[in-house]
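Missing here is one protein chain; the remaining ones are kept as they sit in the complex.
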Amino acid sequence: MKRILAVDDSASMRQMVSFTLKKSGYDVTEAKDGQEALNIAQSAQFDVIISDVNMPVMDGITLVKNLRALPQFKFTPILMLTTESGTDKKSEGKAAGATGWIVKPFNPEQLLAVIKKVAR
Amino acid sequence: MSLGNAPNLDLIDNVEDADAELVQYLTFMMAEEEYGIEILSVQEIRGWEPMTQIPNTPEYVKGVINLRGTVVPVIDLRLRFQLPKIDYSDITVVVIVKVRIAGSEKIMGIVVDAVSDVYSLEQQAVSGAPHIGDVENKEFIEGLINVNDKMVVLLDLKKVLDI
Partner (left out) sequence: MSIDLSQFYEVFIEESFEGLDAMEAELLNLEPGDVDSEIINTIFRAAHSIKGGSGTFGFMAIADFTHVLETLLDQIRNGQRELESQHVDLLLKSVDCLRAMLVAIQNDEPQESELAVELKTQFQAILDGEQPTSPRIEESTEINDSSDTQSSSESQSVITIWQILFSPEPHLFKTGNEPLFLFEDLEDVGDITVRANLEKLPDLTHLSPEDSFIQWTITLETEGDVSEDKIKEVFEWVEDDAIIEISKKAQIEGLGDGIEEEAEPSTQQQTQLPTESPVEPETLDTAIIKDKPAGEAVKTTQVKSADKAEKPASTKSESGSIRVGTDKVDSLINMVGELVITQAMLNELGESDELDANKLAALREGLAQLSHNTRDLQESVMRIRMMPISFVFSRFPRLVRDISQKLDKQVELKLLGEQTELDKTVMEKISDPMVHLVRNSLDHGLETPDERAAAGKGKTGTVTLNAYHQGGNIVIEIIDDGRGLNTEKIKQKAIANGLIAETDDLSDDEINELIFQPGFSTADAVSDLSGRGVGMDVVKRNINALNGTVEVTSVPNVGSTFTIRLPLTLAILDGQLITVGKNVYIIPLVSIVESLQIDTRKVNTVGGGLEVLRLRDEYIPIMRLYDLFNHHDAQTELENGLLVVVESDNEKVGLLVDELLAQQQFVIKSLEANYKKVDGISGATILGDGSVSLIVDISGLIKLAGLKKAGKQGLDFDKPLSEAV
């Protein structure tokens, strides 16, 4: 079973992402900000990480940088959830090492389509 | 104290239409009369026990008991119907009922002389029970019905317990 770490400060988004992925057979772990995600990730392995960009405590960009510095996440697909359609955040995320992004708002089908792209 | 769960067989035999909807009634005795209440509203049957009086309430409100942590008022049905008072004895029972009054569910106890039987009655027979004319307590009575040549007074608990 593929393991996914879903990071978002919004409980409703987290639940939606988690529910959708679990229903499709993924093993999902949730975290509510970058710091919590990083703490969890220190001692675990995930096949895909999905993270919001704007979060308190530690934002998504910082999280990606930190994750890429961990040996087990050097090559792991990391997707950013972003509402910013402006290219700045995307390129910032890319520069930090993100694999790609999902633009909010998205529906469960769109989410799954993107996840399938990276979790094979 | 047994609730007498076995349905009255005579009655079942009398049911002509097997598909007819049956309603079960618990009956109890009071002053030689048999009264029936719908069994679905009955929660449990307890013996008489001393209870805490509530000040300044009608005489028929005997007080409150502790029903597993819930405070439940107990109504003496004889007094409610203005029947002569009798002393409570070993066979005096408190029937705990759940009724919906003014939009909220209430759990209450009713004191009766003794529990009698459980009857399965045809819904039709019940709803067709004649409404009685000018008798005492008629506001509490849903209808009268003959069961095995005995007359049973079916009670409208909502009205009886709307106090």
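Order of writing sets the chain letters: A and B. Residues in each chain are counted from 1.
Note that a contact is a pair of C-beta atoms (placed from the backbone, for glycine too) under 8 Å apart; a residue touches a chain by one contact, two chains touch by 3 or more.
Just so you know, these numbers come straight off a predicted model, no measurement behind them.
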item	value
Contact set of the excluded chain (shown chains only)	A, B
In chain B, positions touching the absent partner	50-57, 61, 63-66, 69-73, 106-108, 163
Residues of chain A (touch criterion as defined above) contacting the omitted chain	9-13, 15-16, 19-20, 23-24, 29, 32-33, 35-36, 39-40, 42-45, 52, 54-57, 68, 71-72, 74-78, 81, 83, 85-86, 91, 94-95, 97-110, 112-114, 117-118, 120
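Here is the rule we use: only the chains that are shown with their structure count from here on.
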item	value
Rounded Å distance between chain A and chain B, as computed from the means of their C-alpha atoms	64
